[in-house]
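One structure is given below, represented as structure tokens, and several questions about it will come after.
What you see is the complex with one protein chain gone and the rest in place.
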Amino acid sequence: MRRAPVLALLALAIAFPLVAKDYDAIYYVSFASRVMIYALAATSLNLILGYGGMISFGHAAFVGAGAYAAGVLLVEGITSAWIGWPAAMAVSALLALAIGAVSLRTRGVYFIMITLAFAQMAYYLTVSMKAYGGEEGLNLPSRATLGFGLELKDDVTFYYTVLVLLVVALVLLQRLVHARFGRAVQAIRENETRMQAIGYPTFQYKLICFVIAGAFGGLAGALLANQSNYVNPSLLHWTQSGMLMIMVILGGVGYRYGGLIGAVVLLGIEELIANHKIAWLAALLPNYQQHALLGVGLILLAVVLFAPQGLAGLFARPAPAGNGRG
Amino acid sequence: MVEGLLSVRDLSKRFGGLIATDGVSLEVIAGEIHALIGPNGAGKTTLIEQLSGAMPPDAGAIRFGSVDITGRPQHERVRLGLARSYQVTSIFPKFTVLDNIALAVQARSGSSVSFWRPRDSETALFDEARRLIGQVGLAGRETALAGTLAHGEQRQLEVGLALATQPKLLLLDEPMAGMGPEESERMIGLIDSLRQNVTVLLIEHDMAAVFRLADRVSVLVFGRVIATGDPVAIRNNAEVKRAYLGDEAAT
Partner (left out) sequence: MSGILILEQTLNGLQFGLMLFLLAAGLTLVFGIMDMINLAHGSLYMIGAFLASTLVGATGSFVLGVLLAIPATAVVGMLLEITVLRQLYARDHLSQVLATFALILIANEAVRIIWGSDQPLTTPAALSGPVELLPGMYYASYRLVIIAVGLAVAVLLYFVVTKTRTGMLVRAGASNREMARAMGVDIRTLFTLVFGFGAGLCALAGAMLAPLFAVQVGMGENILILAFVVIVIGGIGSIRGALVGSIIVGMVDTIGRAFLPALLREFLPPQFAGAIGPALASILIYLLMAAVLFWKPQGLFPARG
């Protein structure tokens, strides 16, 4: 994607809350924050899925771990985001290191299954944490504090914080993709055996990639916890991993903004269906708004069958792989 | 006996009831082109797999230079200077020829755990890649996607990838597989040009090429080395003839 549209979008994103305020639509600022957080989570998954070629069905575990880490610290009285959020990233990174060290020794469907299994283990672990809500989840006392006179409980301030973090993450991850490391990881995806044969310790590279993705997933989790003031084991359920994968494929696997586009489209569709009645659709199917997932499923199926490169793939020029697809 | 650059002692490997490698002992002397020949099913590729580190042997030892590499993983052996090419082409078809070779050059020039600097800005890396591309005879094809190359060109790239790792010893597994006479001629020329700088262990079926290139030849039959010597001696060896052509030919 070229520079100009991206900058225009950024300008729009910066202007958005100010405009929303005027139209008394603060709810949408909150919604947009949520979208951006999921964009971050989906982008972190895209790193291992799209660029690394590792089909992990357990990414929700890292998002959830970050959410719980941030949430537990808040409940225990440590409110500074400067401690809480890096801590969330560290917890997720460690979890990714542990899970990756075991899982990455397997391939194909076994890898999918074992990442799924570990995610389920993490899920049941959070369910068992009675001290922090167990199955009911944990209500958080407040959002974290940033200092510098910035109050995160103000939705607009929170929005800008999330926006900054998302932009920084996108830039960092793009640099990574085009750096030596990213090139190596993409090549490993293409032909791991040959990469070993030319001298790359492929397991280590995949593991590092896995950990980095986990860390950014954890950051998304911490932001989610703060956004809703609530954490709950369902964040780690494998169907949540599925949702993240849907976002990535909708947006475009291995494309720079795949995660972002996917999050916007998926959450946008869900929001549209849930809260905005479309007359002719209601005439056909009276309760359609409660069946948003049906629409999601149909769209996902259509994308997989007919547009596997996702939305980004429809618009971006297919650049030779290895030179990056934007 | 001269201690070689590569020293293989009593290497063994079996798959269930099948003995693929049967106590193979072999020396490859630095600077030589050593050919490994044998009928189909003799276990040549399995031997290469064990030498390169892709497959662990059941027994035996492999020494490279002064280092015992028997237990070492493949990427470490490459770092030590032992590289291989594949009989069935194994390249990166969706990447350009330049990117293919650049990957191999990258592996040998510092760490790839580098997250910030764009790799494409490393001109030295790409200069070296272009030089190698020229060396294997693919000059002018840098920007072509590897998957669109003709079969012969892909085989050249195949060797190029291994060469780009700056090996001391190159294990070439049937580099001329599937090549026509002109392409084979080019490949022979390439291997010949390596003679002083790189030691080569060459698996080949093309006997003409073997006799033109090899300083010494070893013959592998049913996983065992039955003879080693200079090409003429091997050609006249009765046991070798029997193995290839059956009992009538030896008598």
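The first chain written gets the first letter, and so on, giving A and B; residue counts start at 1 in each chain.
The rule is simple: a contact is a pair of C-beta atoms (placed from the backbone, for glycine too) under 8 Å apart; a residue touches a chain by one contact, two chains touch by 3 or more.
Everything quoted here is computed from the prediction, not taken from an experiment.
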item	value
Neighbouring displayed chains - absent chain, whole complex	A
Hidden-chain contact residue, picked from the options A:L116, A:L138 or A:I198	A:L116
Which residue of A:A20, A:A41 or A:V127 touches the chain not shown here	A:V127
From A:L150, A:L281 or A:L301, residue that would touch the chain that is not displayed	A:L301
Footprint left on subunit A by the chain that the document does not show	49, 55, 57, 102, 106, 108-110, 112-114, 116-118, 120-121, 124-125, 127-131, 238-239, 242, 245-246, 249, 253, 285, 287, 290-291, 293-294, 296-298, 300-301, 304-305, 308
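Quick note on the criterion: only the chains that are shown with their structure count from here on.
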item	value
Centre-of-Cα separation between subunit B and subunit A, whole angstrom	44
Of subunit A, residues touching subunit B in the complex	172, 175-176, 178-184, 187, 190-191, 193-202, 205, 208, 320-323
Interface residues, subunit B side, partner subunit A - complex	52, 54, 73-76, 78-79, 83-84, 86, 90-96, 99, 103-104, 106-108, 111-120, 145, 161-162, 164-165
